[in-house]
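Notes for the one structure printed next.
The other protein chains are all here in position, but one chain of the complex has been omitted.
Let's look at subunit A:
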Amino acid sequence: MKKVLVLFILLLSVLSLATVKIGVVLPMTGGIAAFGRMVWEGVEIAHELFPEVNGEPIELTIFDNRSDKIEAANAVRRAIEVGNVNAILGEVASSYSLSGGAVAEEKKTPMVSPASTNPLVTSGKEYVSRVCFIDPFQGWAAAVLAHDKLGIRNVAIFMDVEQDYAVGLANYFMETFQGLGGHVFFEYYKSGDQDFTAQISDAMMTGAEAFFIPGYYQEIALIAIQARQLGFFGPLITGDGADAPETITIGREAVNGLYFTTHYHSDSPVFTENAKLFLEKYREKYGKNPAALSALGFDAYLVIRDAIARAGSLDRDAIAQAIRRTKNFAGATGIINIDENGNAIKSVAIVKIEDEQFKYDTTINPQ
């Protein structure tokens, strides 16, 4: 009897040692829960297609950060200390990746963010990397779109003072747009606000031809509704924070004429094997076209898996270093090269909302 028990425990410990554990830290509830859900959809598909690495099964555990900065750090800590994970996939919002990333760095655990675009997320860190482009490039692309394509000279920037992503993107947009000879002025709000009438009235008085809203979809949709009600019908331009179906379900006709820069659109010309595989599986499973965040979740999973395969061990340092040596990895969102700072160099897709639909507009490549 004792022997059996010992054998059983031995078997159990061998099994648990062999399993590769990836902790997925995402906002599954709260203000940007739609983003968490979309990333998770992509991660799930990747896991179904590639459930093992080096012959060992991969186990996914999800940790909710409740769309909250402090909870984001707690969730990463829980993943590492309680979940005992080998690597972390997450988080979405840059603010959460900043607070969570600090914990990952302290605990020397590799973390790959699918969609945090603020440069500070990886800057000065060794363990935090990402599979998306960074905001200086996204802000540049949005400014070029506004100035060259839409011919706009005066822009009101609606900045969410609570989000590092929004503050950073607003400033990168401003730099490029002013460099091109345009004028900008700022309106401020904070995540969770619902009434923007005072800011919109002010922006209209200053003669804005377009609004640049580098925030997240909840507020973007409400700003769009209230702007149209107050008589502003010019173009709205945003970053990838608008890339959620909720922008349309909440904004409805008010978001027609909204442009945003993002990572991926199912109509954009991406010709990798993984892109085809992902698109096919996603449509089959969910019966709709995937959003950029699902594709990024898919890619983040594959990049972690690829790094573990190349590292050939579950040593956290080895995985972290392998992630930073990712070269020419063909993901769903395109070719991913992660540089020595942990940032991916990628192209920007521009999407326009027309007739309450996301329409692919054009792609801007890094220069």
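Keep this in mind: a contact is a pair of C-beta atoms (placed from the backbone, for glycine too) under 8 Å apart; a residue touches a chain by one contact, two chains touch by 3 or more; residues count from 1.
Here, contacts and distances are computed from a predicted model.
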item: Undepicted complex member, UniProt protein name, chosen from "Acyl-CoA--carboxylate coenzyme A transferase, beta subunit, putative", "Hydrogenase expression/formation protein HypD", "Methionine biosynthesis protein MetW" or "ABC transporter permease"; value: "ABC transporter permease"
item: Per the touch definition above, residue among A:V82, A:A198 or A:A309 touching the missing chain; value: A:A198
item: Residue touching the undisplayed chain, where the options are A:D164, A:E187 or A:D243; value: A:E187
item: From A:S113, A:Q218 or A:S268, residue that would touch the chain that is not displayed; value: A:Q218
item: Absent chain, residues of subunit A that touch it; value: 28-31, 33-34, 37, 66-67, 161-162, 186-190, 192-195, 197-199, 201-202, 204-205, 218, 221-222, 225, 229-231, 233-235, 246, 249-250, 252, 257
